[in-house]
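Excluded from the complex is one protein chain; the other protein chains are retained at their positions.
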Amino acid sequence: MAAAEATAAAAAPLPVRDLAVVELGPLPLEVLLLALLGLTAVVILRTRELFPAALLTGVFSLINAGLFTLMDGVDVAFTEAAVGAGISTVLFLGALSMMDRSERQRPPRWRALLAVVLTGAALIYGTFDMPSYGDPQAPVHRHIAPQYLAGAEAVHIPNVVTVVLASYRGYDTLGETVVVLTAGVGVVILLGGRRRRRSAGVGSTIEAGGRDGG
Amino acid sequence: MADERGPVVDDEPPMRMREQIVLQVGGRLLTPFILLFALYVQFHGDFGPGGGFQAGVLFAAALVLFGLLFGVDRVQQVIPVSVSEVMIAVGVLLYAGVGVTTLLLGSAFLDYDALSAEHGQHWGILLVEAGVGIAVAATMTRLYYAFGSLHPDSEPAAGEHGE
Partner (left out) sequence: MAAESVGQGLQQVALSTAFDVHFPALEVVLPLVAAPLCFLFRSRAFARILSAAVAWLTFGVALVLLQKVLAEGTVRYPLGGWAAPYGIEYRVTVAGAWVILVVSLVAALTLLFDSRGSASRLAPERRYLYYSAFLLCLAGLLGMAITGDLFNIFVFLEISSLSSYALIALGRDRRALMASYSYLIMGTIGGGFFMIGVGLLYQMTGTLNVEDMAQRLPAVLDTRTVLVGFAFLLVGLSIKLAVFPLHQWLPNAYTFAPPRVSAFLAGTATKVSYYVMAEVVFVLFGAHFVFTEIGLGAVLMPLSVAAMFVGSLAAIYQADLRRLLAYSSIGQLGYMTLGLSLANVEGLTSGLVHVFNHGVTKSGLFLVVACVGYRTGRTTVRSMAGLGTRMPATSLAFVIGGMSLIGVPGTAGFVSKWELIRGALAAERLWLAAVVLVSSLLAVVYVWRVVEMIYFGRPEGLESLGRDGEPVREAPFSMLLPTLILVAATVVFGLWSDPTLSVARSAAVELLGGAGG
């Protein structure tokens, strides 16, 4: 009873906006960004210079963030912009400072290409029966989401994303924080002891894992 | 290894950056605002987009910006490597600690209502988001130290890594 009420209340504001999207189809801006995204990806693949490639991954993330914003995923867009376009580009550049700047010419790897094409084809095939973009009848809008919206309202927290991430699925977020810790531990393990050894005069010890010798 | 482009890119950008007074002044001005914005994103996550993860990354981004302009060693004077490592653990433990507390209070793990009947969800979310923010900011900073200090330009800082 109460549940149904909550569902109705939560679902009410949704259809108005989303139906508009369905009728208009993808907006021109989204098509433009998607095309840019594809273009950036191709350029990243084609370039043999790793410096511009690293910078372009930042551009890729920024465009992605724009797309997420258009899809109303502001929180995701925010993260993508900060992590993808920001920090990870800096980390790429930092890693590049200790290695070759350009990719070696390699013979084309047909098996890898085949695997990628097959994966892409499967993904496209999988989209055929997906609910339309913004469809208010889509299962993701009908099943659990309404309860989340009602729940966020009940605790007076306007940003439902925060409630879902930190409370309903708070355990996942704990897990993701531990993933971040794991990454930190991994990097400290692999790179943490490097400086000390080096300043002690042991040039490229195994600990350094340096890329000397190419 | 001896790529002809290697030395050029290796040495020059930091040098040039050193001389870029506009960048330095701009960076110096921007850093406190980015830090402030990070805190805003951290605590405003209940109302607008954002939360601990984004705030943590922004906070680290401010430090990275400063480090890129003025050298990693100057950032490490404020936040030594050891502090960044400690804060990673503290952030995760804060998050998990909330869970353990609710568990010891007799409710399910991470059931914030155990903290307070009225404001449990608010407090819980505030605390765990703080944990996420601390852990993410510290990890990103530590990652930057790991990669940033590999840069030839920051070599003088060797040995001062507080470990």
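Think of it as A and B in the order they're written, each chain with its own count starting at 1.
Methods note: a residue touches a chain if its C-beta (ideal position, glycine included) is under 8 Å from a C-beta of that chain, and two chains touch if they have at least 3 such contacts.
All of these numbers come straight from a predicted model, not from anything done at the bench.
Put simply, the hidden chain is in touch with A, B once you look at the whole complex. Only one residue in the set B:61, B:75, B:88 or B:146 touches the chain that does not appear here, and it is B:88.
Touching the missing chain, out of A:66, A:94, A:134 or A:151, is residue A:151. For subunit B, the list of residues touching the undisplayed chain reads 85-86, 88-90, 92-93, 96, 99-100, 103, 106-114, 117-118, 120-121. Annotation for subunit A: contacts to the undisplayed chain at residues 2-3, 5-7, 122-123, 125-131, 138-145, 147-148, 150-151, 153-155, 167-172, 174-176, 178-179, 181-183, 185-186, 188-190, 192-193, 206-207, 209.
By our rule, only the chains that are shown with their structure count from here on.
Inter-chain centre distance (subunit A to subunit B, centres taken as mean C-alpha positions): 19 Å.
Partner subunit A is touched in their complex by these residues of subunit B: 1, 3, 5-6, 9-10, 41, 45-51, 53-54, 57-58, 60-61, 64, 68, 85, 88-89, 91-92, 95-96, 99, 109-110, 112, 121-122, 124-125, 128-129, 131-132, 135-136, 138-140, 142-144, 146-152, 158-159, 161, 163.
Every residue of subunit A that touches subunit B in the complex is listed here, in rising order: 51, 74-75, 77-79, 82-83, 86-87, 90-91, 94-95, 97-98, 100-102, 155, 157-159, 161-163, 165-167, 170-171, 173-174, 176-178, 180-181, 183-184, 187-188, 191-192, 194-196, 198-199, 212-214.
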